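All protein chains but one are shown in place.
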Amino acid sequence: MSGPQSAGPIGRGLPRRETERLVRGRGRYGDDIVLPRMLHAAFVRSPHAHARIEHIEATAAAASTGVVRVLTGADIAAVCKPWVSKAENRATHRSGVQHAMPADRVVWQGEPVAVVLARSRAEAEDAAELVEVEWGPLPVVAEAAQALAADAPVIHPELGDNLAFEHHQVQGDVDAAFAAADRVIERRLRFGRQTAMTLEPRVVVADYDPAAEHLTVWHSHQSPYQMQDVFSRLLGIPEHRVRVVTPDVGGAFGAKINVYPDEMSAVAASVLLGRPVKFCADRLESFVSDIHSRDHEVVARIALDADGDVLAIDVDDLVSLGAFTPYMRFSISEALMVAMWTAAPYRMGAYRARGRVAYVNKPPVGMFRGVGMPVACAAGELLIDDAARALGEDPAAYRRRLYIADDAYPTRTASGMAVERMTLVRCLDALLEVSDYARLRAEQARLRERGVYRGIGLATVIEPSAFGPAYYGPTGARISVQDGSTVKLEPSGVVRCVTSVTDQGQGTLTGLAQIVASQLGVEPEAVEVVAGDSAVTPYGGGAWASRGMAIGGQATLDAAAALRANVLALAAGVLQTRAEALDLGDGQVRDAATGEARIALAEVARLAYFRQDLLPPGVQPELAVTRHFVPKGSLYYLSNGIQLCHLELDPETGAVRLLGHWAAEDCGRIVNRLLVDEQVRGGIAQGLAAAFWEHCRYDAEGQLLNASLADYLVPTACDLPDIAVTHVETPLADTTLGAKGVGEAGTIGAIGAAWTAVNDALAALGAVATEQPFTPASLLRALRER
Amino acid sequence: MSTDEARRRIRLEVNGETIEQEVAVRRHLADFLRLDLGLTGTHLGCEHGVCGACTVLVDGEPVRGCLMLAVQADGARVETVEGVTERGALADLQRAFVARNAAQCGFCSAGMLLTAASLLERTEAPDRDLIRAHLSGNLCRCTGYQSIVDAVEATWAARRAERAP
Partner (left out) sequence: MKAPAFDYARPETLEEVHALLAEHGDDARILAGGQSLMPTLALRLSGPALLVDVNRIPGLGAIEARGDGLQIGALARHAAVLASPLVAARAPVLTRALPHVGHVAIRSRGTFGGSIALADPAAEIPACALALEAEVVLEGADGSRVVPAADFFLGLYETAREPDEVVTAVRLPSQAGRRFGFAELARRHGDFALAGIAASARLDHDDRVTELRLVCFGCADRAVLADSAAARALGRRLDAATIAEVAAGLGADVEPIPSPEADAETRLHWARVLTARVLGALPTTPEVDA
């Protein structure tokens, strides 16, 4: 396999191709799909966080105008098997049985218990209001600490208690290190619940044809392959008769990789009724049925010696997970990531972490951009910042001093994680330069004399991306960590790439076109990429864990390189020369030495497809090639970077104004800088959103207090700052493409950078923030408690 | 559609075409455009007035399509992203959105474009804070807004330069 042929189209900042359509109103999203005889689903959801379903009375609803059927848990159970989300290799992971709709007991507010199918969504909602459920309220546990108490009500009685998962990560003698410490700093940190709030809510349009025993599902989802497998197994339909198509997807961010009970119910309803069924979550139900993220409470300690070196770090993380570990990725990584990666950039003597995940009566925390890593990042960075402050050292200089050196690789983190390569120092240098850190600090000091409180916060980012077979394989989950692409030369000399990679706005497919173009010597415009149809494309993972370019890009590079070799061999036969003497460029087969055009690519294709009679005897043209790629050596590809957040605190009101944000990022080979930068910006925006605004606020009864977009505050164009992104480019050694993940780094670092910046501003007033989000009220509280 | 539900006949201009038809009075304008006329370029992100994905132009003004009943648009001139695109009225801004990658998933884009439209007519030099304030009623979950602000700023500046003598 060869590497990228030339700088050529790789590295060019080409606009994303889908954008042309999308900004002209030609997108086709799930809710835009309308089928003949299609019914609309509206769910009846539990108002209680924990209750028995005593009785469901649906007579009036069934008789309501436009209603075709009302289905409850028992009806759905007749065609849809329940599931258990269990990581087989994790002995301490325990999981309850989840039904598409429970028949006897609900375990979170918003869990669906009945579904109305009607001719319009409005009529379905009218009828849903008429469904009467008799509830037998049960005691609620809303917080992990409460859930793990000895006398807590147990959410999954078959498990005995509410502990979903426990993990210990220990290197060295932490207790001895703390006993010997010159200085110990301890922080208790609360990370709020955020939700992905994709602007397009979740949508599924299912069309089961009983005659053909064939199910087609248009699904606003990141992985049509995963869902093909899930629908096939849970609904008992042979896999080749299940086709899942992902149309344009209006944002996903991890939320749309999970398996949702309401979506399963809607698809099951189509099977039961033999008619198309659409379920499009409305915004209110999104808040109580989409996965949430984080909800951690972390106690973190750092032990320092007299020189300010780190003797040890000790982390205790507790996650209020929700009522289930969501199918199919368990969400135990919320705690695993914290245990494995807290303070990972730094050298230290010993390390210990305990992670515990508890079932509580809330919606499940699931996959969302960063999965646990924002917590790991913030917890570690806050400790390092506190240490720097205590020692009177500049936080940037202190980081540089403690970083694992750029030439120390391969190595392991203090927590024991393998690291092939990082560029911590180079990224720090790049960041300090673009942000003009020295000037920011000088200005901060000057303004402070005038009573202006600015904060400058740093957060070093590690992004484990593109998790490989060693991570998911042993869990037993049917999660494919490979991706595949078919690259095909069309008769007129243009190219199609059919790929398992999916794209919800990241621009990965444009990058794939660039890769194909680089191999075949054509312009990227001559390459069309087809994706998102489980019946058509090679099997793969789809989009998650920032893998599209790292894994799918390599598969595509391999396929395109193989096609290139086939084209050159064929051309060599026609031209009576050796393939090695030929090259491809500008749509021509060229003499490799002189660059002289010998035969057009289109002519090679024409001969191959229509004039086989002219080919040398025995030559079989193969102008469509499929290759798959799976990461071999490593558990993950590691990207790294660092962010700086600059803000101003109004100490009288507690209000914060964001002034600017910078990021330096090393995500390996950059295929398309324009798109990569926007991934970083978008990720930072979501992290800042969590840091300052977004919070699913629950009361002790497990009721979501702000379940509307008016009350759940998503930042607007006025609230977020401009974000400058710079790069250090260290291609991954594992693959010829050399790309690593970049989709999550922004979110991973932004909460930590915001937090250290807030603390930097508060420190001048002797205060510290211990919970996010940082709201005017919470910062005033921090100032009062100083 | 139910028989006992109140309906009215309305006549309005949508993207230059005269439309006359019955509509359920409870149906909001965005649903009328999407479901009755197939104009799916207008999106629904919240249906309670917060996200701006449903923004359309009514008599030239940006309006929340989910906060206006279709019957209220009787007699009005409505324009959606499809109409604006065909008229070419925002072709420059659309090109800038593409060039600057100001759309990722694209779900917010129609609303952003139509809301931004009125800014492009302004004669003073572009002002990023003003652009941000003007777009503050349109949520974007993917971009963090900077690329959108860039695209609007560039288009505003280009139009201004074109108008200059």
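The first chain written gets the first letter, and so on, giving A and B; residue counts start at 1 in each chain.
Here is the rule we use: a contact is a pair of C-beta atoms (placed from the backbone, for glycine too) under 8 Å apart; a residue touches a chain by one contact, two chains touch by 3 or more.
A quick note: this is a predicted structure, and the numbers were derived from the prediction, not measured.
For the chain left out of this panel, the touching residue among A:R69, A:R283, A:R564 or A:H628 is A:R283. When you scan A:Q444, A:T735 or A:T775 for touch with the missing chain, the hit is A:T775.
Residue-level contact of chain A with the missing chain is found at 120-122, 125-126, 129, 282-284, 652-653, 655, 693, 697, 705-706, 708, 710-711, 713, 715-716, 718-719, 775-777, 780.
Listed for chain B, the residues touching the missing chain in the whole complex are 2, 4-6, 8, 24-26, 28, 31, 46-49, 52, 55, 58, 61-64, 66-69, 71-72, 74, 115, 118, 132-134, 136-138.
The rule is short, and it goes like this: only the chains that are shown with their structure count from here on.
Centres computed as Cα averages put chain A at a distance of 30 Å from chain B.
Across the complex, chain B is touched by residues 15-16, 18-29, 31-32, 65-66, 119-120, 122-123, 197-201, 248-253, 282-283, 504-507, 674-675, 678, 681-682, 684-686, 708-710, 714, 716-718, 720, 722-723 of chain A.
Residues 1-5, 24, 26-27, 34, 39-51, 53, 80-82, 85, 94, 97-99, 101-110, 113, 128-129, 131-133, 135-149 of chain B are the ones touching chain A in the complex.
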